[in-house]
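Right, I'll just put the structure down here and ask away after.
The complex appears here minus one protein chain, its other protein chains still in place.
Note that the chains are named A, B, C and D in the order they appear, and that numbering of residues resets to 1 at the start of each chain.
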Amino acid sequence: MLISRKPSPFLWAYRAYVLAFFIFLAAPLVAAGTFAFNDSLFPALPWQGFTLDWFFNDTEPKLGMFHDRRLLRGLYYSFVIAGFVAALSVFVGTTNAFLFVRGDFPAKNALYILMIVPLVIPGVILGISILVLASDTANYLERTIDLELEFLRPGIFLVVLGQFSFVTTITSLVITARLKKFDASMEEAALNLGATRARVLRTITLPFLRPAMIAAGIVAFLVSFENFNTTLFLVGSEAPLTITMYDRMAKVGSTPVLNAVSFFLIIGSGALALISILVQRDKTDR
Amino acid sequence: MTITPAYDLECIDIAKSFGDFRAVKDVSFTIPSGSFFSILGPSGCGKTTLMRMIAGFETPSGGDIKIKGASVLGTPPNKRNVKMVFQHLALFPMMNVYENIAYGLRCKGVSNDEIKLKVQDVLERIALPDVGHREIHQLSGGQKQRIAIARCMVLDPDVLLLDEPLGALDLKLREAMKIELKLLQHQFNTTFIYITHDQSEALVMSDHVAIMNEGRFEQIGTPQELYHRPNTSFVASFVGDSNRWSGKVADSDGTGGKVRTEQGLDMAFSAAAGQTISTGSEVDIFVRPEFIRTIRENDPAAAISDGDNRMSGIVDSLLFNGANSRVLVRGWSGELIEADVILTGTDDLAPGEKVDLVWSPAQAMCFEKTGAA
Amino acid sequence: MTITPAYDLECIDIAKSFGDFRAVKDVSFTIPSGSFFSILGPSGCGKTTLMRMIAGFETPSGGDIKIKGASVLGTPPNKRNVKMVFQHLALFPMMNVYENIAYGLRCKGVSNDEIKLKVQDVLERIALPDVGHREIHQLSGGQKQRIAIARCMVLDPDVLLLDEPLGALDLKLREAMKIELKLLQHQFNTTFIYITHDQSEALVMSDHVAIMNEGRFEQIGTPQELYHRPNTSFVASFVGDSNRWSGKVADSDGTGGKVRTEQGLDMAFSAAAGQTISTGSEVDIFVRPEFIRTIRENDPAAAISDGDNRMSGIVDSLLFNGANSRVLVRGWSGELIEADVILTGTDDLAPGEKVDLVWSPAQAMCFEKTGAA
Amino acid sequence: MQQKDIKRLTLYLLFAPFVLWIFLLILLPHIGMVILSLREKIAPRVYEFGLGNYIDFINEPIYWNTLLRTGSMSLLVTALALIIGFPIAYYIAKIAGNRSRGGLFLLCLIPLWVSDLIRAFGWILLLRETGVISTFLLSYGIIETPIEFLYNDAAVVVGLVYTVILFMIVPLVSTLDGMDNSMIEAGYNLGGNSFTVMRRIIIPYAMPGIVSGCIVVFMLTAGSYLTPILLGGKNSSWFTEQIYDQFITRFNWESGAAFGFLLLAFTSIVIWLGLKLSGQTLANTVAKS
Partner (left out) sequence: ETLRLLTWGSYAPEELVQKFEEEYPDIDVEVTFSNNEEMIAKLRATGGAGFDLAQPSHDRIHAAQLEYDIYKPMDLSKIDTDVMSPSLLEGVKANTTIDGEVYAVPHQWGTSGLMADKSVAPDFAGWDDLCDPQYKGKTSMRLKRTILLGTAFAMGEDPFAAYADLDKYQEILDKVADKLIECKANIKAYWKGGDDLSAMMLSGEIVASETWDSTAYKLFNQNENIVFVPPKTGALAWIDTFALPRKAKADDAAYKWINFVLRPENVTIMSASTGAIASVKGAKDLLPDDKKAAVNAAFTDADIDNLKFFANIPPGVEDMEGKTLEKIKAATGG
């Protein structure tokens, strides 16, 4: 090994550096999470004592997150949006994977690069470009044929589309990687054993892809859940949680209830991430 | 009038082109019921393509394939009663052993009770009665192999195709599985078609072997026929080891005569069965190492028949390998010749010693050079 | 006083533990200059660990390693003049062939002109003079192999270590590279230490072979010694094929006697060199297939010496493999015995025939059972 | 033949979602944005085609200064992320034991799943004058008076590095993981010292991962909004903030679109230059991770 042979002080310094790095990683999250339990109206020092009010209290001014209808509604919209985004992007990710792994068509490489591009377009620009196109289209239709297409106006639909536009790249990459590992002779074996094509897809190919689809779905869900830049421009009256929290912070004033939500999200997404990794490390990985 | 067909599988002038490239060229053969038939050929010669046509994954560009006497050209792969064991087995990792074996039966719509019986039965026949609940990754390489065969055999196929199924196994296991496969075929008494590029696999297991080269069958025969009486120079060089000389026939009575090799050596030969070789033609001569005797120069004890070829040289090196040891002898014109020897550690040949190599003309297989070769 | 050391490499009681696990146990050996030394052992026996200690990637838990007579324990790997060819070669994919070979020279600070000369020289010696500008992925398996060796040899190492370098190659290429490696070693005249678990590789190429098992050297010797005069039952079974019986000594004069096998067969044996086996001890007996003659029952032509062991059985199957054909004979107590036969296609043995198996007591290698085995 | 028709049809069916996605959600909006950016606002509800928005941009040093500033800070953040992240990735891929590796990797990922907002919020709590760090230092007597760590460029850089470093580490770990240890050992065996091995073997080998990580990190940084806004001080303007201002507070979609296009073009050029300099392509870096 590169290191094992080295004098151990170097290794110790290296380990210390790694430890420091993980402290750096954890610090803001721990800070954000910890202040959820501070018995104070402001998420700041000094420490006023431990409380669970910011989770469970049901009266102002210390309205806990589980009684704060707006936060809960934001949470609900976040779930709805993330659910749609995950479902859609996993679906398109799967078709893309089949397209690029199995398909044979001109300009495949160029199109493959085009598929990656959304990942590197700044989220803000994705948001505004979609906003501009959607509202110009809606305005045009309204002006010319007096057709009002409400779904082209900022709202859940556009938010879902906006997030979908770059999340799909992620899901496509994840599922493509898995499909590339798939031994196509497995499908032939199933055919050979008498299965119809539909049955092969249902019993062999999709089950093989399932771990990747689940993992991609979770990633898509989380990315959608935490997305801010793209959503900011496309959101209508149904604001997801990040936007609600941002509005709270920038326009109303934050209370430790935001820390409580953060704590809740850190734990929740940590658990989801864990699941996604466990699923990926599925036994069928060989 | 119902005639039970004599052959499980017949291929008639079957051909396959990929674009301009002709991967399989007018191959015809028939396989009698219940036999173990191997197709042996170098990598890329078209073996897999041929097999995939039989299984229905490729459509032939020409010719006909008959299974049990009926053409299957129009039958989709999932309707043909030809099962296939894939090179990497293609067991389904998301199902356990039981489900893997049951898969084909479920596709057929067999009832659950019957499936249970049949799966248990086939597991017993491959001597793995208790692995049904195991996951695929819990099996050893040899066990996987057997499950892959069981998965096909449970469907009672007319023909079982095996595409280099031992390719992925390690050396020791491969040796063991060779024998096992042959026993399994006896057990099921089904026609096996076995593809390989490893000659020892083909020779050891098969009733009949077809040697394939560049999309064509060069020879079909029993292992012994191929080894001892090859029809073409390709077969002679591909099956078994041999020393090879090129030369020109100096004198021939049609079935035997004398050749002068490129190195200037005179050599007596007898032509391969059915060939006539005329004086003046360019030929390749093959002599297997086990038919060359190495004797110490001027060893009085050595008994040499009169007609035997004889050549002197110097021992270059000894390749000790137990019963398969070889000696490399450098002939006077510089070529290296391999001969089998027995090295016991006492009174062996040593590098640098002068030796004579001796072999009978009957073991010198001679083939006229074809234009292309 | 300068004495040129007799040995390129000496290992003295070298040991390595990983935590509680002792991977290498007090191994000592010396390797004379310019020889081809192999370490042969089953997977996981500690071969790689031993080699990594020589190269300096692991620190021994005990013992000493001397290169050209000087201990290298304190020398970091990049300062040891011991080069290594890795199992997967570890050629640098981001450099071309020239840069791969030049890498070590650059590390030494050799001038560009000299590098050019040396690289060209070594490329010529491995018979690949024109591949300098190629990328690694443009080489064939065998070429890569040779480049990996050239990369080390250009640095003029005292010892070249090779860790199963043929493991990743396919069958045919492996056969060819075996001979090539030996020729390269002659070429460079450097000490090669070759690790493998494939006995035929070790036997064919090496001057000396060490048989390693569970972290220990069981025997060091020439290939012939190991094959014909194994010291332990592990060596006898690991090197070459053999039939094995277990039994109890019924009668012994110390160096030979009679054993009654578990199947109830009486067998004469002679103990391996240096062993004394006393009456009543449990033993393993090994007989190699090539020393067993198979004769048709009651064949009057067969010449049987008086003391020979003899056993009757029925031919179970014939494994035709050219010069290496075998017959499987089922003895009367049910065990399968392998014997070499020559199958010519005419008048061969056939399954079901009754035969006698005959071998001399001198070929029945007998070892006392150790407690663990 | 029928078989062929089915194949065709399947291909078209698979193509449909891809085309709908790329064309309707990526290409068309960007084309629309470019067209919008070419409209000049003359008077209320009166527009004219022209390059006015771009000319405005060029004439106004504030804008391109901000763009350059955003670009250079993004490069700085990218470089820092690489320098800080590489040893970590190396540790995870090559030094950590098999068991701890998965755990460490997971630890690396967890912050990735928490929104920007919460991360920035956490940093605010830590860095502000009366925040955790300042108070901590004060109570241990290391500093005399509270120190403001927030509201300056350093805070922005710290926050951004924190936000993006995971995107650097992940591709690095996966490329380094794919590197055979024996490659490193061969480097030493042939006489290289630690420095040579690092420079000639490890870094060239990890280059695709490095480039891929740098591209993603650079793009994310240049396109980030919340972190620079929330952590930045009086002088720290960020280009996305100006885009937002054009759109939201000045209702000037036309020039906002122009700005958006400029940001995209600018970052694309930087990345193109980076790829050229490192001799990599988009397909063998980002596509692989």
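Just so we're on the same page, a contact is a pair of C-beta atoms (placed from the backbone, for glycine too) under 8 Å apart; a residue touches a chain by one contact, two chains touch by 3 or more.
Source: prediction; values computed, not measured.
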| item | value |
| --- | --- |
| Shown chains that the omitted chain touches within the full complex | A, D |
| Option touching the unshown chain, where D:A16, D:I31, D:I62 or D:L273 are the choices | D:I62 |
| Of D:S194, D:S237 or D:Q280, the one touching the omitted chain in the full complex | D:S237 |
| Among D:S100, D:T130 or D:N193, the residue in touch with the chain that has been omitted | D:T130 |
| Where the missing chain touches chain D, by residue | 43-45, 60, 62-63, 65-66, 124, 128-130, 146, 148, 150-151, 229-230, 233-235, 237, 242, 245-252 |
| Interface residues of chain A (partner: the chain not displayed) | 42, 44, 60, 63, 68-70, 73, 131, 135, 138-139, 142, 148, 150, 153-155, 236-239, 247-254 |
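The rule is short, and it goes like this: only the chains that are shown with their structure count from here on.
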| item | value |
| --- | --- |
| Separation of mean Cα positions, chain D and chain C [Å, integer] | 55 |
| Separation of mean Cα positions, chain C and chain B [Å, integer] | 28 |
| For chain A, residues contacting two or more additional chains | 1 |
| For chain D, residues contacting two or more additional chains | none |
| Chain D residues within the chain A interface of the complex | 11, 13-18, 21-22, 25-26, 28-30, 32-33, 36, 84, 87-88, 91, 94-95, 102, 104, 106-119, 121-123, 125-126, 128, 130-132, 135, 162, 181, 184, 194, 197, 215-216, 219-220, 222-226, 240, 243-244, 247, 253, 256-257, 260, 263-264, 267, 271, 282-283, 286-287, 289 |
| Of all residues in chain D, those that touch chain C in their complex | 180, 182-183, 185-193, 196, 200-201, 204-205, 207 |
| Residues of chain C defined as touching chain D within the complex | 55-57, 76-79, 82-84, 86-88, 90, 92-95, 103-104, 106-108, 151-152, 155 |
